[in-house]
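The other protein chains are all here in position, but one chain of the complex has been omitted.
Think of it as A and B in the order they're written, each chain with its own count starting at 1.
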């Protein structure tokens, strides 16, 4: 039963208020893209056992989509941040590195 | 025999006798008794039969760990199987019966299994009942099933209700013993928001029974003053009869409060399920005493030593007149002392340790109790009740030295901390050699959302047993503070004893029970190890050790110690099985809560909902909405009603409640650009005042929703979606706007519930509206596929000239609050034009006659617009729209895809729902090849014949061809491929 803090409204939202949206920071490939790029965009997922960047919507709250960095093995949450970014912010990355020295990093 | 003592009993009120029945026998107890205590007070030691061998079973414990004493309780709508008597509070009028026997508790035919026990070792069923093949299902399994199972099956609907509530705190303390109280006091004084829960009705735990001294006063007095102090703190909430069932990630804890179990039918909810969110959890959950494994340790009258003194001290019940105590530790001497002080006989204390020192044994000896060191029980004598014990040396193989008559045995094999809440979320354990127990490894706690320790343990749950240490540990767990002084007797170390006597031969080991309920013995675990089921999980599953309703509270540690010994591995290397919630079983009704019947799920009601019900509409669920399927008149079948409604709509005028249709406003400078991405066709060039049908696909390219879009003003569009799709599509829009095109200036609002929408459909539609009076609804003023704001019958309306039936049709939106009044006004003026309401099934037939597709019928998540001949609604000019790239993939662009056609039988009958069109031959897996399937099929009352739509390989290029369609009886029928538009092909009727 996760708790994630919505970076928009500041509410510590419990899982029942939220809708999960899968892996974050996917780049959309549209018409003209290669078969491989399109397939990866649609299907290939990092699915790490460890640090995961993912999308959530505060559906039964402010309605905003936001992103979270979370460990899929312990469910520890490293931080949440607005969805309007193409990669994790530096302060989140630093926080993860401090807590998970073995982490191979984003990408 | 077991009896009520004439004096004492901390918890009973002798002025309040309570009558109850057991197997029809009328018995008496007192308020404050547990059902188990009251049964024992009436000399009812035999209370049930075991799972596998149907052996007689007596009460073993005094709390949640009880494996045997389960009963069928109550009657009718309050009947409940498997009630644990040791945690059931007695009330006047309680009725219960014992379980798992036939014909009676005393004479159980199933005990034949016991005589055959030698042939029924662990896992015997994996090795037999194999041949012949049909025999398992038809012969063996029914016998096994009938023999297994415990309680009877409830027959009636639950008469009680259950409540659910949320609460939040900084610190949740679980357990109302001295550790829990001290932790709560410490946290409460520090100003934390504290919850303290205790599973029983009483506070103080073991300390008040065992007579510890705290702050210079008896534990009982200290507990009382601690409770008073806690009750005086505004930041502390305390709840008794409230069991913390499980800890879940991020501090979510489920607590089951038994509000009215002991006062059934008094109008209160039976249970209240608390969903607590705690910043931190302190598990002050105590420890559970372990049985010892000696032959005959399951015979009724053999009990845990702590339980024996609980019964004596708390309820003034003597489980026996002569009780032999057998132990490997000092604590059990407390039981001997308590029995002696109550005037009962303790013929001997058998202590497996070679030397016996310590304060408690000294006291016992001083009281004149015989203490035998290095001794063990070779065998308990008796059948349905203990009659004596045979004594042997612990060190030997069980040669009997002496026999002593007794009617009860109090055993203690040491204590196991209750670590469930620590372990549920991944807290790790370590083995404590000195006390022979798994204790929480505080270096590896379960983690909270921020990576901090979610759970602390306090007191016995941490593995400390002495009162002073318990209080110090609890204080530290709660953040530190003043520790009350405490003193008690010095206790000598226990000696781990896993089998008694040490060298017991297999004949004895076959009689040593580990899991009383499931009949798992020491020999079974050893057999599992011998056969290679060496993982503790394998052993558990192969023998069913720890899988009974007590979930191994008594048996797990003893079992894995036996396993470790068999494997010559250290115990920690063998490890434990996984602790899973709940701590003790929780009533399913409490977990389901109040969502039953009409309010099982949220109900969405259109403004006209009550009118539909008043008209005797047959309602169908559409998402969380309920919509009228049809409005049958007296004597009409649903089918007849649908046909009448369709015919009337085609010939006069019909009225449809379309309020559930999704309505989403999309507004902003970039709204047009956004809709061009969302829809397959172009919406940005739609003229103000006009409507356009549009399709939406997912990124795979599959059709996901459709509807009419209206351009409201320069930067505002209103998108209609399907009834089921409004929330999904709104979320979909927001997803793209927030996460992909966040720099586009677009705002969306889902106004589905803000407007009632009513379709007035049929040749007389215009006459009805004109009669109502107001805005000009003529063909010239309001042509097909336009909309206008205006007034009708005094209501402010927005009228859309759109049609899903092929008839002259207006869909009229009014504010939801005026929906019912407007509907009533339409009904009133419509009568003279032959107006009748029609339901969703009529809607389906009308659209099918016109060949209009329905999302969910013609589509199923694998269909693209091109399959449905909707290429005209796909813009060729746009570079991009959602789904365009997906549709370019080879399989979606293939010419072999099945495409939409009309279908009709040669004789006018109706094709069956879901029918497939077989093709010649079989595929590589031997399955019949197929070439199409039906997607919608109805009887058309308008055309008086069956009509259908379907997807067929080759599509309309095969017009006129006759193919086969399957029928449920295995035959096929011939159908002709036709144009999917069956009625008014030119579309003249909607455009008048």
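Following the convention adopted for this analysis, a residue touches a chain if its C-beta (ideal position, glycine included) is under 8 Å from a C-beta of that chain, and two chains touch if they have at least 3 such contacts.
Here is the rule we go by: contacts and distances are computed from a predicted model.
Among the names given as "Amino acid ABC transporter permease", "NADH-quinone oxidoreductase subunit L", "Sarcosine oxidase subunit beta" or "Fumarate reductase iron-sulfur subunit", UniProt records the absent chain under the name "Sarcosine oxidase subunit beta".
Among the residues B:10, B:28 or B:152, only B:152 touches the chain that is left out of the figure. Interface note: of B:701, B:762, B:902 or B:946, the residue touching the hidden chain in the full complex is B:701.
Although one chain is not drawn, the whole complex shows that of B:661, B:814 or B:915 it is B:915 that touches it.
Checked against the full complex, the one of B:6, B:487, B:507 or B:778 touching the unshown chain is B:507.
Considering the whole complex, the residue from B:620, B:740 or B:984 that touches the absent chain is B:620. Hidden from this view is one chain, which touches subunit B at 51, 78-82, 118-119, 121, 124-131, 133, 136-137, 141-142, 144-146, 148-158, 246, 248-249, 252, 254, 275, 424-426, 506-507, 510, 523, 527, 530-535, 537-538, 541-542, 544, 547, 549, 551, 578, 580-582, 585-589, 591-593, 595-598, 600-601, 603, 620-622, 629, 700-701, 841, 856-857, 860-862, 886, 889-892, 912-916, 918, 923-928, 930, 933, 966, 968, 970.
Residues 1-2, 15-16, 19-20, 22-23, 35-36, 38-40, 42-49, 52, 54, 72-75 of subunit A touch the missing chain (whole complex, contact as defined above).
Assume only the chains that are shown with their structure count from here on.
The distance from the centre of subunit A to the centre of subunit B, with each centre set as the mean of the Cα atoms, comes to 28 Å.
On the subunit A side of its complex with subunit B, the touching residues are 1-4, 14, 19, 21, 28-33, 35, 38, 42, 55, 57, 59, 63-65, 74-77, 83-84, 99. For subunit B in complex with subunit A, the residues that touch the partner chain are 248-252, 277, 426, 447-451, 699-700, 731, 734-735, 738-740, 742, 879-880, 884-886, 888-889.
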